[in-house]
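For this view, one protein chain was removed and the others were kept in their places.
Here the chain labels run A, B and C in written order, and each chain numbers its own residues starting at 1.
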Amino acid sequence: MSVISYRQALHDALREEMLRDDEVFLIGEEIGVFEGSYKITAGMLAEFGPRRVRDTPIAEEGFTGAAIGAAMVGLRPVVEIMTINFSLLALDQIVNNAAKIYGMFGGQARVPMVIRTPGGGGQQLGATHSQNVELYYAFVPGMKVVAPSTPVDAKALLLAAIRDDDPVLVLENLALYNTTGEVPDDIEPAEIGRARISREGADITVVSYSRMATVALSAAEQLAAEGVDVEVIDIRSLRPLDRPTIIASVQKTGCAVVLEDDWLTYGIGAEIAATISDGAFDWLDAPVRRVAMAEVPMPYAKSLETAALPSLEDAMNAIRETLDAVARRR
Amino acid sequence: MSVISYRQALHDALREEMLRDDEVFLIGEEIGVFEGSYKITAGMLAEFGPRRVRDTPIAEEGFTGAAIGAAMVGLRPVVEIMTINFSLLALDQIVNNAAKIYGMFGGQARVPMVIRTPGGGGQQLGATHSQNVELYYAFVPGMKVVAPSTPVDAKALLLAAIRDDDPVLVLENLALYNTTGEVPDDIEPAEIGRARISREGADITVVSYSRMATVALSAAEQLAAEGVDVEVIDIRSLRPLDRPTIIASVQKTGCAVVLEDDWLTYGIGAEIAATISDGAFDWLDAPVRRVAMAEVPMPYAKSLETAALPSLEDAMNAIRETLDAVARRR
Amino acid sequence: MSTSSKAPRRPSRRPGTDEPGAPAQQSDRSLAPERMLAFYRQMVLIRRFEERAARAYTEAEVGGYCHLNLGEEATVTGVTAALDAGDYVYANYREHGYALARGIAPGRLMAELYGRQDGVSRGWGGSMHMFDLDARFMGGYGIVGGQVPLATGTALAIDYRSGPEAVVCLMGDGTTNIGAFHESLNIAALWGLPIVYLVNNNGLGMGTAVEQSSAEPELYKRAASYRMPSARVDGNDPVAVFQAMRIALSSAREGRPYLVEAMTGRMKGHSVVDPARYRSREEAEAVKAADPVAAFAVRLRGQGVLTDDLIVSIDAEVMSVVAEAVAFAEESPRPDVSTLFDYTYATPVPNDARLLPGAALYPAAPRPVLAGASV
Partner (left out) sequence: MSTSSKAPRRPSRRPGTDEPGAPAQQSDRSLAPERMLAFYRQMVLIRRFEERAARAYTEAEVGGYCHLNLGEEATVTGVTAALDAGDYVYANYREHGYALARGIAPGRLMAELYGRQDGVSRGWGGSMHMFDLDARFMGGYGIVGGQVPLATGTALAIDYRSGPEAVVCLMGDGTTNIGAFHESLNIAALWGLPIVYLVNNNGLGMGTAVEQSSAEPELYKRAASYRMPSARVDGNDPVAVFQAMRIALSSAREGRPYLVEAMTGRMKGHSVVDPARYRSREEAEAVKAADPVAAFAVRLRGQGVLTDDLIVSIDAEVMSVVAEAVAFAEESPRPDVSTLFDYTYATPVPNDARLLPGAALYPAAPRPVLAGASV
């Protein structure tokens, strides 16, 4: 067991799989000579050479599609798309090829590939570089989408993604790369499609993923001081979505808040709220509250960006107000 | 007042706006010489010439982006993207440029453009050509997305879209082109952002849009014979979403079913269900039921495709079962 | 498991500069008689299969979009004949002929068109998405240009494994205007991948002429942007196509990817439902006059390889193959609804949503008696 960063956990997972299996290789922009925009692949070119750590031209559609074509004949490419914003240029290849090839051809060809890509705002990167569009992939049958919030999950889920025979998008987050946590040395791949109860509690369920899952935990800790016992669910897998774990929790607590880093209307939280409102209908004592980004193109100015992003305070208020609403109804 | 097809209504709107305003022009693949894949633009090249009816190379990203750039200096391009599936290739231009330019530059440049594109499955077109991905645009602040289900709305909303100073995606539907309805000759542009109650009823609210809004009406008519009084809401505008109209209806009926043609998990219906479950929480007597496509890459074989698509029967069953659930609870 | 220091299989990763964009040298356009006859038989089979497919479409046995290789039989035949068994083929949606020529049983192809269980894609793909891993026929694709990065990636995999195979990536003339084409050619040339891009220039997108869509209508010249050698060839001559492809494939196998532009004609509309009214009578007549099947028959008869009797007997033979294919398709069952969720994922995972439309996410549950509920 050692305490390492989220970045290191991803790096370690990549390196271990590269050592284990020659058919695993890395491909993306600036991952080799530049050592990765966010340095996840630092040192890998030197260790594995250009055959297995392949710097590409700026051509998201081309190199993502090439990775799919390599996976169709059995290689296991791990694509880095510099940020999820740029993945929009490869969306057709991901949605129309990676996600469909297994089904469209009647189960003949598998696409064992991984796309690693960070989301996240809050770095004053402006409208085009601050989006959280994991929804675009989570919506698509044939895709698997995981979104770890901790170093241990980052490693376990990336290992699982690489060994999985379907296309898996691993959503990372700029604000999480430097966070740290304990990771067992002999960690096993996680099971894709399972949520994790990251804190047990009796009063209210907070559902989240990626960066907001860490905000959820902070909120829970702070509210514990006020005597509120929050259960925190980190869904980890956006597709498949572990509905049973979420519903079981809300059937216990009777109320829920969803925290997300994307836009509210039609965002990931909409499905979670709809699922809870359906599966725990008779247990709910207040509407499911969603805390999300303001629905604007993200402004650059710090004053505006801060206002547009959901904060710990926003999360705590929503939890408190939901508990008030419950109290009024019980 | 005349009875015309949905196709004709779109055609008429385009033609009238072309006659009214020289700055309106059409651009897209095969809209001129070929007269449009679905013949909406039939006769337009002959009438308006190649300056205003511009056949493009197969380059969705290029010509959609070019339309945006033309709109930035005041022209009013109406882009045809042959089907919404191909729009994925232009997604970056739409999401990162069209939707953001007004905000990202602090309100200096407007993007008065329209993207017309049909969705729709059920034609045995297989996995890549049968998708309903309006979600991808409805999710994005800065975009407006309308989805008419009738000839009158098709015309009124397309007129509104062309006169609007923001990028508007007009979602058409392959299965609706030949449907007919009354359209007043002196029709005014509709107001984008308003739902329409297409049938008033007291027992249950059915919310839908585009093709499924016509299924909703059929279901309501059939169920009327069983003594069930269904209120049908055609949301028409996916973004902005007219929450007040939906909520007012459910506060009256106490229960709701959502019909949609896209995939269930994270689909458009998720937001509608979440919105209802929140805004009408204390009025709801049963969970909001969603009827949607099966979550698979759409198969070609008719037997499978039929099974994967939501049908009138599916809609009626969901309505009946929801009313049963209400009865058990009241 | 090998080490990472594997030596590159190919001498140079960079194509170099000798004559990118030069037209293929035209060698003698004759092959052994049996070979020529086999080409002819192949072309007739494609012709008859496609005609039968069109009929099945009008009979509503085939659905969706259906694009035929009518008029492209020579190119299909020449390309396919040049391949080794291990080579991979990626196509667009106009791929029936290539699948046939690759040796896939006509019955399985017809069954796919019919949407049946024994179809080559188990009925999931239809006309646009035929696929057979054994034949290394890597699919028809419906999104214009969508196959080009994939094919490039399979070439990358061959290179990665130092394999002897090559990839042929088929596309139409209109496809050379879409971004994926350019991104892919650059990648292939940069990395010296074993791939041949075959542009079937039938003069039209759907109804748009090449000159209306490509600012450089001599499409093979576009390879020069990537220092990639290329050639234009008469797509109505199967031998010329075959020979150009041999040159291209051996270049590709040596790490110099290649682009071949085959000049063909589209005998019918873009798809079976397109009456092609945008085409003048003269244009249509010209394509008809250049009919590659008829022309090859005349040529082989002139060479004494083909006789009128042989023409009749080949046709009869082919017609019976096609009739058998239809019978096979008709007898194959329609896929059962119980298989609807079988091909979403290759690696099963928990919580995959497997609901038929309208099914409740949660079965109706009774309202619980809540401790402390005040209402």
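By our rule, contacts are C-beta pairs under 8 Å (C-beta built on N, C-alpha and C of every residue); 3 or more make two chains touch, one makes a residue touch a chain.
Quick caveat: nothing in here was measured; it's all calculated off a predicted structure.
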Visible chains in contact with the missing one: A, B, C
Of B:E80, B:D166 or B:E260, the one touching the omitted chain in the full complex: B:D166
Of A:A127, A:V140, A:V207 or A:V228, the residue in touch with the unshown chain: A:A127
Touching residues (missing chain, whole complex) on chain A: 29-30, 33-35, 37, 55-62, 85-86, 89, 123-129, 264-265, 286-287, 289-297, 299-304, 307-311, 313-315, 317-318, 321, 324-325, 328-329
Contact footprint on chain C, counting only the chain that is left out: 14-15, 177-183, 185-186, 189-190, 212-216, 221-222, 224-228, 367, 375
Residue numbers in chain B that touch the chain omitted from display: 18, 20-22, 25, 47-49, 51-52, 56-57, 59, 61-75, 77, 92-93, 96-97, 101-112, 141-142, 144, 164-166, 191-194, 237, 240-244, 247, 254, 275, 278-279, 281-283, 285, 329-330
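In the analysis below, only the chains that are shown with their structure count from here on.
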From chain B, the most remote chain by mean C-alpha position: C
Euclidean distance of C-alpha centroids - chain A vs chain B, Å: 30
Chain A, residues touching no fewer than two other chains: 92, 96, 102-104, 141-142, 241, 278-279, 281-282
Contacts with 2+ other chains: residues of chain C: 119, 121, 123-125, 129, 141, 143, 146, 179, 343-344, 352-353, 361-362, 366-367
